[in-house]
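Excluded from the complex is one protein chain; the other protein chains are retained at their positions.
Now for subunit A:
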């Protein structure tokens, strides 16, 4: 194994007097970076204020810079340090600090909704504790994050756009109505002229018709004779054709459907943490591992709710495995 160069955060962490404090510093800086309308200096001052009792013993500027870049590897390292070396009381106090930093201006940004929940999961803070803590600190209940990917969200948050759209549509409709009115008038004039023409044409045609009818009656009698002969032959042909068409129709019905959506198999594989193309032994191994990790008996000592959550997770994993074992290859 070669000694590659240490990344900036690794250096900071190695020089720090308390690794937990440095890791906390980075995660809090991450929360601050995702709180939108404040300046660089404000962020720095706020972070220094909150982390005054920390014993890390180095400058906070490099950490701030790393958080600004949202360096995923550094954040992962910090999370691992926290998870390894953080006691229960300490994790509550970190959660406390994170909530304070995220909600200084009264609102919680969408990104921070997810970051706070990630921190809670990382530090083993259960949802009830988190919501109680949040309520105590901000005086409001912790709501579920709004779904930015729906039209309803934008209808609530950007009503001007829809007003403008409606106005434009109304104007267009008016213009169209005016155009239609003009067209209708033109058509009416046109029709009058047409009617005049037609009347004259009909008069002429009636004369010609009488003559033609007499000639046609003669012809039709002769044609009937011929048709009776040929009908017998045509009936035979038709029967052949019908049978052929029937076959074709059936063939078309059984064609495979052109495109299948990302199906249940790939979802089941994702539940087991596998990608497309895993074989049966992989699936079995992944299932054993996941089952050991998420078995409800492991959470027996923690709480009712943990056990219930674990059994839901376990059920999901087991369903995925059963499904794969039945259908996969």
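The rule we apply is simple: a residue touches a chain if its C-beta (ideal position, glycine included) is under 8 Å from a C-beta of that chain, and two chains touch if they have at least 3 such contacts; residues count from 1.
By our rule, contacts and distances are computed from a predicted model.
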item: Omitted chain (choose from "ABC transporter permease subunit", "Fumarate reductase iron-sulfur subunit", "Formate dehydrogenase subunit alpha" or "J domain-containing protein") - UniProt protein name; value: "J domain-containing protein"
item: Residue, one of A:96, A:117 or A:298, that touches the chain absent here; value: A:117
item: Contact with the hidden chain (one of A:73, A:132 or A:176); value: A:73
item: Options A:189, A:238, A:275 or A:301, residue touching the unrepresented chain; value: A:275
item: Where the unshown chain meets subunit A, residue by residue; value: 1, 3-4, 6, 10, 13-14, 34, 70, 72-73, 75-77, 79-81, 83-84, 110-111, 114-115, 117-118, 120-122, 126-127, 130, 145, 147-151, 154, 158, 161, 270, 273-275, 293-294, 309, 313
